[in-house]
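With one protein chain removed, the remaining protein chains of the complex are shown where they sit.
Let's turn to chain A:
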Amino acid sequence: MGIEFRGVTKTYPNGTVAVDDLDLSIEDGTITVLVGPSGCGKTTSLRMINRMVEPTSGAVLLDGRDVREADPAVLRRGIGYVIQHAGLFPHRTVLNNVATVPLLSGWGRRRARERAAELLEIVGLPGELGDRYPAQLSGGQQQRVGVARALAADAPVLLMDEPFSAVDPVVRQGLQDELLRLQERLGKTIVFVTHDIDEAVRLGDRVAVLRVGGSLAQYGTPADVLRHPVDDFVAGFVGRDRGYRGLSFLSAEGVRIEDVPTVRLGGEPGVAPGWRLAVNDAGQPRGWLPPESIVDGVLTEDDLVAGGSLYRQGTAIRGALDAALSSPAGLGVVVDDDGRVVGAVTAHQVLDAIESHPESVGSA
């Protein structure tokens, strides 16, 4: 279901212009991220889609029809909504929280609860959490329940207002990955609000940058917005390291992967003049053995220096550069999908590949 803003303006009764003449066309089955500084009208825009806020002028169309033609409560049951802190009902169990919309829509109790249990599984929560109350869950789990609740009625449209901003960065990244995985399966039309440009770039098929005063500054693919900001505001907002961020969209195909000397944990490594990568029996990297190290007997993890980030083969070149720069040996470890060592890259090799990449010209 596509969503279209046509000349939408919202002026609050106190005179604040929250959204100013917004024209925006959101494609069916994509993730569109609204991003911008605090107070630029992101939440207001989102809430005009499900009529929690009514536009002062202009119209919002859902699947080609003005949302004002629909009964607000019925309209909202067909639009999933997730907010920061999840907004779960503290007095209902997790399962009943998730079953809310099916129950409101008149499903039977039993069917609604079955559906809710199914959804907990879809968002990766163990079924036994279903009988708990929200206060008994971690922040990340609550957020997942919020997503499950929004998905429960199988709404084709999902509105998400900074859904992951209250959890710590590691959990946030997990939730983002999960959302992308879900989206691959479900193909919803998702409108996602954030003020974090990294999140916008990670999740968005399209990114809409709004400026304070509620006008649209730029609308395009994440790569577009990072590489060709239309003005100083967008350039400033996407940040100084947008050149580096832009590497998220470049493939690492041109980077040569070299062999890396390895030693096995539990084996006797002897002595060597260079850095060697320690691997376990499955061939996964465990750390680095510094040059000229003398190991007494068999090699254990205690003999090792912690490794840097790992670069998974086939992902964007940004990861390869980061792996090389964060490695104590100056060698970025390349692994396959099962985490086994494939080889290593140096920062030099990565930079060479970036420079010779046709897409990267004039990018940074």
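Miscellaneous remarks
One rule holds in what follows: a contact is a pair of C-beta atoms (placed from the backbone, for glycine too) under 8 Å apart; a residue touches a chain by one contact, two chains touch by 3 or more; residues count from 1.
The rule is simple: contacts and distances are computed from a predicted model.
Per its UniProt entry, the chain excluded from the display bears the name "Osmoprotectant transport system permease protein", taken from "Osmoprotectant transport system permease protein", "(2Fe-2S)-binding protein", "Acetolactate synthase 2 small subunit" or "Oxidoreductase". Residue-wise, the contact with the chain that is not shown comes from A:Val101, picked out of A:Met48, A:Leu62 or A:Val101.
Residue A:Arg149 is the one among A:Lys42, A:Arg149, A:Arg227 or A:Arg286 that touches the chain missing from this view. The hidden chain makes contact, of the residues A:Ser25, A:Ser57 or A:Gln136, with A:Gln136. Per the touch definition above, the residue from A:Met52, A:Leu186, A:Ala235 or A:Ile257 contacting the chain not shown is A:Met52. Of the candidate positions A:Lys42, A:Arg76, A:Arg206 or A:Arg286, contact with the unshown chain belongs to A:Arg76.
The chain not displayed touches chain A at residues 50, 52, 73-77, 79, 81, 83-92, 100-101, 104-105, 132-133, 135-136, 146, 149, 159.
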